[in-house]
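See below for the structure under consideration.
Complex shown without one protein chain; remaining protein chains in place.
We just call them A and B in the order they show up, numbering each chain from 1.
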Amino acid sequence: MELLIGGLAIGAVYALLAIGIVLVFRATGVVNFAQGEVMMVAAYAYVLAAARTGSAVLQMAAAVGTGIAAALLCYAVAHLLLPRASRLAQVIGTIGVLILLQAGARFLFTDDPVPADPWLFGDENLLVGGATVAVNSLLILGITVLATAALVWWQNATVYGRAVRAVAEDPWRAALSGIHVSSTLATSWAVGGALAGIAGLLVSPVTGVYPTMGDSVIFPAFISAVLGGFSSIEGALVGGLLLGLIQTYAVVLFGGSFKEAVMFGVLLAVLLWRPTGLFAARGARQV
Amino acid sequence: MSLLEATGLRVAFGGVQALDGLDLSVGEAEIHGIIGPNGAGKTTAMNVLTGFIRADGGTARFAGAPLPSQPHLVAQAGIGRTFQSSAIFADLTAVENVMCGGHRWSRAGLFGSMVRTRAAQAEEAELRRTAADWLGRVGFQFPVDTPVGALPFGEHRKMEVARALMGRPRLLLLDEPTAGLTPAEVHVVGDLLRALRRDSAHPLSIVLVEHNVPFIFSLCDRVTAVDKGRTILSGTPAEIRGNAAVIQSYLGGGGAEGHAAAPAVPPPAVADTVPPVLELRGMRAGYGRIDVIRGVDMTVRPGELIVICGRNGAGKSTLLNAVSGQPKVSGGEVLWGGARLNGLSVSQIARRGLALVPQERGIIAGQTVESNLRLSTGGLGLSRAGYRARRDAMFERFPKLGARRTQIAGTLSGGERQMLALAKALLRQPRLLLLDEPSIGLAPTILEELGRTVEAIRADSIAVVVAEQNVWWVAPLAQRAFLMESGRFVASGPAAEIAERERLLESFLGGQGSDGGADEAALALVYGGHR
Partner (left out) sequence: MRTIPSRHPVAAAVAAGLVLVALASFVPPYRLFIVGQLSVVVMVTVGLAVLMGGAGLLSLASAAFMAVGGYGAIMLMIQWSLPWFVAVPVVVAAGAVLGGLLGFVTLRLSGFYLAIATLGFLQVLLALLKHGGQLTGGGYGLVAPLLATPGLPDVPAEWLSLLTLFCAVLTVAAAVTVTRSRIGRAWIAIRDNEAAARMQGIDVRRMKVLAFAFTSGLTSLAGALHAFLLNGTNPSTYTMNLSIFHITLVVVGGMSGSIFGAVAAPLVLFFLPEMFTALGEWRDFFYGAILLLTLVLMPSGLSSLLRYLPGQGAART
């Protein structure tokens, strides 16, 4: 039970990042390599806020706001600095942001991990069916599922969400309808940043906060997104949760050092078996 | 025994029957033309024959064996091909592009290429010599080592023909080889194709898909006319010209009757004193460093319907797209009610009241009809009620759309898509409506309906500019027309007059002189008999 919840909680963090990546990819075709660093910056913001205020709302605002700001920085580099560059150049641009953010964090906070207290409920545990479960893990899971549901609603039911999808399908035709393309794109990046901010807020008590914390989550997030078909929010959620479970049980069965190999092994198998991911049929694109 | 024998080819794309039992038979050393209206399935047939699209049914045999199912195997079997839109290797020089055509008969491997064995060097020299030779024969105007990215469109077309010939094919498929070429260049291509067939040590058969019907008739031994994915008739040019069914396929089911419905006299010209809504002054635009539009002047006034005619590749689409903001205008001025539009983004221009319905329609294929209409209100600041009122007005104008409001736009028929695209544009209550090739894929009856709709829009004092190859449905409704050639207007004036100019140009290209009867039929094919 602890394992199950723990694995799902890790998976939920992957999913939050993966959904942000998918949102941006769907709207712009750019794969954001700096998404882990956006999370890292937000995690520092949370730690700093937690040292100054006890208000859970302000702490969350600090993390989410910083996440949005960092994501908009990525947007600025990929779209405003490199407007006519190829997709690959834009992706490399996000790698440039990754390097700068990491270097900045290292300069300001050194390499030593900063411990963080769990948000809202602290270190409490719950007894569920005879097993102790960290409330923080349940919180991570709950928030992730809620955020996903809200996003799916936003994308499918609101005019703004539909505009985002229209821009993703064909920016030129969307612009001909009077849709403001660049602000629509920026919104996708900002929402992705907000999700990374939430991930930073929730994961920092588990891992501590340090400049390279993004490195350890970005590729699991990519794998989650690929498992989910790379264009579906729900797919990324399921992919993330699945990967969290696989990783947790892989550690139990084979030991910690095989963690990456098992994750990527699963990925390779899925890619070679179904190159469009496990849930591609549910993807948003119906062409 | 014919070299290429295809019977009963069938292909469907998501419910649309693109090929519906197409037959084609090409003999040894024969020049064979394929003609048919837009959307008849000509290019689809090419794609099926060269292995890019798998046929749902039918058989195709080449030189006595079944056609291979993959393009590179088709090429290796001895079929060369050019593409409708230019398909160059932009990072290579002209001669290197043509050398790629020799891939199928050259042999150097990775190791040989790496250490440059004597055989590899000799082969490389042979490839280069042959490629330069072919470039000369197609009339390529530039040094052979020019990077091709910056070359004009016409040079691309010639280079592509040279590249296809470089593969030493037995059968050459040319998809609109004269699109975008000047009359003199068309002559060079025509002479080359004749010479190829005569001189070739090996027999070479050529299949031409063309809109330039006089060119086809003057060049081909045999012609196949297709419509709606089916072969109507295959025979000598004379047989095709005189055939009523062929002419009707161009004119549409109604034939003469449809024309009787159009007003005999176009609406009166709008006075010069009316302030223009759009004014182009020496406008230039293009992609990368190449200007496709090379200095265009045009004034559009409210209540005016203007037709821009010209062949594929003349620059009509680029002109409309550039006026709407993408590609960017690289020179001259675009004035909107006197204020410059240069440099504004597509959505900014759209918000000023200019609406473009692009080629292939301007709809968001993945979303419903209703959602498409809702999305087209960007920047209008409409209230929910305001939107509903405008939407209901559109459903009144296009009742079929109302019935399909929850359907995904991508699954609509061609005519319904065009209506939706128009409804999306009109919902914004634009001051200027640009329509890019609205006739593509539409049946003649639907085109007549479209003509009535466009006339009604114009009568509402909205300015309308239509770019069309297929002008019969709209020319009688227009006050003015422009003829576009290689990115410039080569003629302008009353629509009827321009159509006449086109006619003279056509007969000159076709080399038919004043041979009245045959000329008349050819014209009827191109311009639907409208004079």
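Quick note on the criterion: a contact is a pair of C-beta atoms (placed from the backbone, for glycine too) under 8 Å apart; a residue touches a chain by one contact, two chains touch by 3 or more.
None of the values given here were measured: they were computed from a predicted structure.
S.K.: May I ask you to name the displayed chains that the omitted chain touches in the full complex?
M.R.: A, B
S.K.: So one chain is hidden, and I want to know which residue out of A:51, A:89, A:131 or A:252 touches that hidden chain in the complete assembly.
M.R.: Of the listed residues, the one touching the omitted chain is A:89.
S.K.: Based on the whole complex, identify which of B:87, B:245, B:389 or B:456 touches the chain you can't see.
M.R.: B:87
S.K.: Quickly run down the residues of chain A that touch the omitted chain.
M.R.: Those residues of chain A that touch the unshown chain are 31, 33, 77, 81-82, 84-86, 88-89, 92-93, 95-100, 102-104, 106-107, 215, 219, 222-223, 226, 230, 257-258, 260-261, 263-265, 267-268, 271-272, 275.
S.K.: Need a quick check: the contact residues on chain B for the chain that isn't drawn.
M.R.: 50, 52, 70-72, 74-76, 80-81, 83, 87-93, 96, 99-104, 106, 108-110, 113-116, 118, 120-125, 127-129, 145-147, 163-164, 167
The criterion applied here is as follows: only the chains that are shown with their structure count from here on.
S.K.: Distance from the CA centroid of chain A to that of chain B, rounded to the nearest Å?
M.R.: Distance between chain centres: 45 Å.
S.K.: Considering only the defined contacts, which chain B positions touch chain A in the complex?
M.R.: Listed in rising order, the residues are 324-326, 345-347, 350-351, 355-356, 358, 362-367, 371, 374-380, 408, 410, 424, 428.
S.K.: Which of the residues in chain A come into contact with chain B in the complex?
M.R.: Touching chain B: residues 159, 162-163, 165-166, 169-170, 172-182, 284-287 of chain A.
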